[in-house]
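The complex appears here without one of its protein chains, the remainder shown in place.
Labels run A, B, C, D and E following the written order; every chain starts at residue 1.
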């Protein structure tokens, strides 16, 4: 694998620093976080959760999945959930798969990276479920922080429907977060 | 038409103020313009062009088309051109039509707005062509300004392939812009 | 009209993208909208209103007026209302007229643009009144959105004195906005 | 003097933190400095100069003048130099005097503050000249820094006409700055 | 003293424009003020206080101390108070002294500047106490403004422990600020 190709691969990760999380932007959060910062939150949360759940998951797989989770968004941008209903069924998955293949497909270890990404998408392993829970926990924690720090009242939308987590621990953390939010008068 | 519905309609336009032009963001322009500001540029440019071309176009139609041009992006966000290749053929048009219908479909004057938007998309009338030229002129003018004011060298990508305009006047303005860019050492 | 002169004319419109709406900035709204984005809001609002009022106004005139409304502010900046009391009576109008003349005066269609701008200022035609109503509606809608999305409590000042609109429809939209604001506990 | 009045006085100074230096904004500097930060630059520069010139100026007067210099801009905003040509002759001075009087006029020490401000404006004392030199030095130093750090090429306009300073020392610093700018290839 | 050395000295002051007040940043204030803007607030507040307290302090000394107060932070950055507990006792003072010496040490008037800075640190003169009071007043006024303008609820932390000022006047202003905060429902 030549060095130029590796540099290109690294640049795809770097691109997440310039990819805004559109859900916050659409609701007027000033200077909302980018996908790289969110991805860090997911990885860190997965690391903490992995230490606490039983049986202990494969940490390398969990962290790798978390690191690759939103990598295609450097190419596709973060198309927000409500926008996908205007696109054909399955278009989101297909677009992300194609983007992911464009990014890593011809690397010698491409199949390995694609496999992690696909495993996460199928959401059938303990590690995949852990990362999905971490993904949501980071999102709700961020919503909570934004509400406290920016006074944004439109973020209430995030809390209307209570989320169901895979792991009881993740559920308990989320429930605690909801309780704090209500106690602080934001809910 | 009840007042709540009109307010909702106005809010869709307001949403463009929170919708970033992703082409600039992906290339690292700090605090890039939003779709509302760009749309203003298109409308203003269309107004100037309309005064100068022969035969004089239907100004109301041209300005209305320009004002409606990117309205769906408040719902879909500005999915950048390179991202559409990961989506099914025709998905972009379909998504924007659906979003536009969601926004204005049930308003009493919905058909009229949809008709302008569709006419623009088909690009077969003098007014539609004028607005497409104005759309591109605003983009290139902005690229030129960003290059001069932010020192961004990645915007060179915008100038690699020379654009072909419908109106000779628009072409002449663009050619002048390219010439100035080259003369100032940016090219 | 030579191409350089047209480019200069377009640059004056582009300048509105770098001209902050100072009323928001003075009250601490982070990254407040610029005049271009506001002007888009006025144009879009005028388009919606024009479809709903009777007798139907001259749409081309209304949209052109809205597009030209704040064009002088690229040169004068958006000097906020409270600041004008420190300047001689009539200075605001005179300054904007002079700036507008500097911008478009020597264009072949300069008189036509100046005429629209002057007609708007005199506020005696149905189109001028429609645009003035659209101008205020966009401002109040933005104040409402900023209050909801930034928690800014200093924007209360905007709502102390109820505005009187020319068109009953604009009045009804504004009244609905005030009612929503009060219902949401912001008022 | 009651405490509420003093708080109001302090708030006028605080307002400079929300008052953008429009000259930079108009030329596309991202997140340009505000008047408070610039004023700090003027005060600090005046302090350094005051230690170096002969005969030693009245330091208290020099620093107080520098601190009050742009205080009216919290009310008037920073109307840029090119905009004043659209206003009546003398309107700038008159507006700032009126604003200054509004801010400090009825304070027990109002006359003292106004006197410093007026002395600065008349520019006939060594201290006033020192502060004017410091004002310009901070502006040129900032232009130099922005050029180096943002790649903005439109700031070249600031250097076209060489400035003439009152103090030879200020002139020497400015000349050195110009020389460095040229040597670094920006000129 | 050669001109290059003076330029370097001025650049150290200029650096405060790029040095964020980290206490606000850590609590999620969007685009928080920098040290230069804060320093301006301290200087201006000191100027106002100096006019009102008895016996009248040495104004030149007070303003110079205020201007130099945070100058070392251009080199050290604004390490927030809670962070210092992780560093050895006395490390903060030592670091700032060293940085200050680096900045001004070899200037002909270095000893004079260092003396002001040291006098302020020892906090035993009327002027030093006045500047410390001004420093805190600017901080609390800014906290109050941020709470009103950004809806940030985490800034409550600043008000938990009531501050004790040296001067009764500063205390009265602060008490008034607390009272207003409570009255407006923020407390």
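One rule holds for everything that comes next: contacts are C-beta pairs under 8 Å (C-beta built on N, C-alpha and C of every residue); 3 or more make two chains touch, one makes a residue touch a chain.
This is a predicted model, so every value here is computed, not measured.
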Touched by the hidden chain, restricted to displayed chains: A, B, D, E
Which of A:14, A:93, A:123 or A:182 contacts the chain that the document leaves out: A:14
Per the touch definition above, residue among E:8, E:94 or E:157 touching the missing chain: E:94
Sites on subunit B contacted by the missing partner chain, in the whole complex: 27-31, 150-154
Absent-chain interface as seen on subunit A, which is shown: 1, 3-4, 6-7, 9-11, 13-14, 16-17, 31, 33-34, 36-37, 39-41, 43-45, 47-48, 51-52, 58-60, 63-64, 67-68, 71, 108-109, 112-113, 137-138, 141-142, 145, 169, 172-173, 175-177, 180
Where the unshown chain meets subunit E, residue by residue: 15, 18-20, 22, 25-28, 75-80, 82-83, 86-88, 91, 94-96, 98-99, 102
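As a working rule, only the chains that are shown with their structure count from here on.
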Least hop count linking subunit C to subunit E through chains in contact: 1
Angle of rotation relating subunit D to subunit E [CA atoms, steps of 5 degrees]: 180
Listed pair (A-B, B-D or D-E) duplicating the C-E contact set, over half by residue number: B-D
Chain nearest the global centroid, as defined over all protein CA atoms shown: C
Distance between chain centroids, defined by C-alpha means - subunit C, subunit D (Å): 31
Centroid spacing, where centroids are CA-atom means, of subunit B and subunit C in whole angstrom: 21
Overlap residues in subunit B, where contacts from two or more other chains coincide: 31, 145
Pairwise touch network: line, ring, star, complete, or other: other
All pairs of touching chains, each written as two labels joined by a dash: A-B, A-C, A-E, B-C, B-D, C-D, C-E, D-E
